[in-house]
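What you see is the complex with one protein chain gone and the rest in place.
Right, chain A next:
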Amino acid sequence: MPTPRPESWLYPTERGLFCAPGQFHIDPHLPVERAVITHGHGDHARSGHGSVLATHETIEIMKVRYGADCAGAFQPANGAQSINGVTVKLVPAGHILGSAQIVLDWQGSRAVVSGDYKRSPDPTCAPFELVPCDLFITEATFGLPVFRHEPADKEARRLLASLDANPERTHLLGAYNLGKCQRMIALTREAGYDRPIYLHGGMRNLCDLYVQLGVDLGDLRNVMDSEPAELRGALVMCPPSALSDRWSRRLADPLTCYASGWMRVKGRARQHGVELPLVVSDHCDWPELLTTIEETGAAEIWVTHGREDALVHQIGLMGRRGRALALVGFEDEGD
């Protein structure tokens, strides 16, 4: 029996990527009967689905973000399972805690929906696992050859060096609430920083959840409960949007830092008024994207989530078939 063409059984719909024989959606952005979810970021995990298949950690993250009843039923992934004849297996994507690639086998054809992923090490989540496949669906958040991330441990050491060199200035580190925040904390801990780290109110619940799920983050305190004197020379974390907003006025002359792959480009760092840009990302940089595409052996690559144009062009240069998967509603910029 010839294997079916991938788009005959897996394709984008207005609710999201749909597996027709399995009758489920992957990371749908509108409520559906049955959803399989790669990870907990808001542009992938939404509330209101009938049932959700995801890793245990992703389910817990969704419950913290949207409430315990944000889906009709939760099914923690546990090895390979069959859904209407499609074999579904979740394997680590290395993006954030609980993040998974969705591996689909149907009639001899294998598709891997990677969700967001990275190849560099991260102390807060399981590393990316390579799964050879026929169709690989990749993100392209940093899909331009100018994006090469720095080793994250090196960037953490730069942050600590700056804390040492400027003992009177509060270091205000902007980092995405889920994933980047906890990774930066864990990286500074690995680099030997054992002083308390102060959190913006919006970060507390997810940090607590990480700790509950076994990720050690050390002594964490709330900015809200702290005396201004205590924050002098301390490391304070907040979401990027709070970096230059009214919230930050409570800190006297903070040294603004921002951990993101976008910090590679000076204009982006300046736009945010960042004094210490840290090039740390939970997404693949350009060389990692190309390596992964190569290693999966997939003849067909669908590209989503960012710079489709450049990556699709590059895939063509690599002698493979690349297509932009126009998934409406995935307009978040990532981090």
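Simple rule for what comes next: a residue touches a chain if its C-beta (ideal position, glycine included) is under 8 Å from a C-beta of that chain, and two chains touch if they have at least 3 such contacts; residues count from 1.
Basically, contacts and distances are computed from a predicted model.
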* Structure fact -> The chain missing from this complex carries, among "Sugar ABC transporter permease YjfF", "Peptide/nickel transport system ATP-binding protein", "Cisplatin damage response ATP-dependent DNA ligase" or "Cytochrome bc1 complex cytochrome b subunit", the UniProt name "Cisplatin damage response ATP-dependent DNA ligase"
* Among A:2, A:79, A:192 or A:267, the residue in touch with the chain that has been omitted -> A:267
* Asked: Of the residues A:23, A:51 or A:244, which one touches the chain left out of the display?
  -> A:244
* Structure fact -> The one of A:190, A:295 or A:309 in touch with the missing chain is A:309
* **Absent chain, residues of chain A that touch it** => 144-148, 244-246, 248-249, 253, 256, 264-267, 269-271, 273-277, 307, 309-310, 313-314, 317
